[in-house]
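All protein chains but one are shown at their positions in the complex.
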Amino acid sequence: MPRRLTILIAEDNPADRMLLSTIVSRQGHRVLTAGNGHEAISIFEHEHPQLVLMDALMPVMDGFEAAERIKQLAGDELVPIIFLTSLAENEALVRCLEAGGDDFISKPYNPIILEAKIQAMGRLRRLQATVRQQRDLIARQNQQLLNEQQVAKAIFDKVAHAGCLDAPNIRYVQSPLALFNGDLLLAAQTPTDRMFVLLGDFTGHGLPAAIGAMPLAETFYGMAAKGYSSGDVLREMNAKLKRILPVGVFCCATLLDISLQKGTLHVWNGGLPDGYVIRADGRHAPLVSRHLPLGVVEPGNFDDRFDVVPVQPGDRLLLLSDGVLESRNAQDEMFGEQRLLQVLDDARPSESSIDRIQQALLAFHGQVQDDLSLVEVTLVDGLTLTPAPLAFVGTPQPSPLDWSARFELRAETLRNFNPLPSLLQLLLQVHELRHQAGTVYTVLAELYSNALEHGVLRLDSRLKASAKGFSDYYSERQNRLRALSDGHVCIGIDVSHTDTGGRLSITVDDSGPGFDVERVLQAEYRAEGLSGRGIRLIRELADGFSWRPGGRGISVEFRWDREA
Amino acid sequence: MSDVHLDSAVLATLQDVMEDEYPVLLDTFLKDSEERVQLLHQALEAGDGEGLRRAAHSFKGSCSNMGATLLTELCRALEDAAREGAIEQADGLIDRIEREFAIVRILMRSERQRFTLG
Partner (left out) sequence: MTITSQLSADDQELTIHIRGRFDFSTHQAFRDAYQSVGATPQRYVVDLKEATYLDSSALGMLLLLRDHAGGDKSDIRLVHCNSEVRKVLAISNFEQLFKIE
């Protein structure tokens, strides 16, 4: 079914104009006529014809100039222009094309060819209009999507805050909307002076990739601030993602748990490319993926074993998303692991590997890549960061200042439960302790792990003297804990008034054989290796320190002055 | 060169397309063509080769639409000559165009009469 169009005929020759307009109007179209280019433009402005038949040679203004002006006036809209000219002259045809001509028709006119060309141009016009509408729709929807993403990102930032990503020893590269590429970077300082860093990469793109980030960040920051261990945080994140994500959506992630006090890095990598420990002298070792990504396996089958790596000040830890390795250049080559390793080998020891990697990527692609994530943590001695504000439960009420409690944790509980966060929450009901919450927690955590590891599990801290033994120590700890069937750790807490204020006393003892506290303390003063820094640290941090004969229990004390 | 003054098949098509307007088309062509012949003379006298070429080109187009075969070919020859700068041939060609147009005019008037009477 031919469509009716409004067609402008610009032709100076009256007989040809008359013939052409009769042919075209007999074919059912509405015809407007002009005798020169100037008239053609003026009619075009007033009547907006949908198609123009234009003679090339006309007085006043020729067809070439009129065609250019009409194309300008039409802007985005396709107004096809068919030039009425003899096809014999190439030079003239080129001028027609340059002026924006879409087709030609030569004299003498053939009504059938003319109608065929008009219909073809009409179809082209409708096609172009559809494409234009769809393009505008896509542009509007894309703009809307970007707006929504910005709002979503703002909400995410409020929930997740920035953690301690702005710490002076952390450098990272991430696009502002990386969240919608599925990339997630979190860092928190725990109450015990550990730093947790998580780089995650959800499958997919857009909203589905971003939606899992919110609960993950909430779990990460919430539990880190309450003093949960990295293993607790990891298990909870996996369980939560497994519960909420559909099958087939998961999160490749690396979790770093850094303790400079202990000189340890606990690392768990499930599905991300190798991270790296880069030593002060430039040597580097990979942090390899050993696990399924988060959100894939049921909590009961989840493997929460961390690799343990000794670290010291000056070391740097580098994590990267697969966007770094898989980014492709114009020749469709991948950047790949070999190039990355070359960059690490070539970097000067003092140099940030992030700068080097970015330079290498820029050289490789010729332009900046923004769909990748990189983070580098430099281990700096004496760096004190304010831990995330502790989450206090309940409304303010007067402190309980005169009480005691005793907990006995037996084998099954020791295997499966970390009592420290709950104990910390309990202790922090005493408002007077809140300003030293981190110290109290660190000491409590040290006492507990000493009792558990050396007392109940009977691990020898001298194992930790070498790097190899160091990692053996932690896998042995895991094995023995899993097999534990007997033994206990007791934690006694006593809060009471003193003449000047108050005191907290914590006593931890265990079912183990006890140890020679004096000898350990002496040994620790001499030790420069990796072994047991715990006891000395406890003594330095607490206001009072004593031990029971035989070393089967240690007591510490914290004191505070009554507020004026 | 063709010796066909007016192509009767073209005229039949034009009559078919134009219906009642057919004689008006013939009149319009004849009136316009007289002006175009004058334009050819003026361009030649002014020594304007490009103007001569354009005028010949335009005239050629409308002659071809009207089925004036020989006239179309004479215009093409003039257009070619003007393009190649062979002005010395132009005088003779314009003469021949004028003579051929006189024939076409007579034939078209009789065609017009035939249509009106028929």
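A few notes on this one:
Each chain carries a letter (A and B) given by its place in the written order, and its residues are counted from 1.
Please note the rule applied: a residue touches a chain if its C-beta (ideal position, glycine included) is under 8 Å from a C-beta of that chain, and two chains touch if they have at least 3 such contacts.
Keep in mind it's a predicted model, so treat the numbers as computed, not measured.
Considering the complete complex, the chain that is not shown touches A.
Interface note for the absent chain: among A:Val249, A:Ala360, A:Leu409 or A:Ile554, the touching residue is A:Val249. Here one chain is not drawn; of A:Leu97, A:Leu145, A:Leu292 or A:Leu426, the residue touching it is A:Leu292.
Within the full complex, the residue among A:Gly271, A:Gly502 or A:Gly534 touching the omitted chain is A:Gly271. Listed by residue number, the positions of chain A touching the unshown chain are 201, 203-204, 247-250, 252, 270-273, 289-293, 296-297, 301, 322.
One rule holds in what follows: only the chains that are shown with their structure count from here on.
Centres computed as Cα averages put chain A at a distance of 78 Å from chain B. Across the complex, chain A meets chain B through its residues 12-16, 18-19, 22-23, 26, 57, 84, 86, 107-109, 111.
The touching residues of chain B, when paired with chain A in their complex, are 10, 13-14, 17-18, 21, 24-25, 28-29, 31-33, 54, 57-58, 60-62, 64-67.
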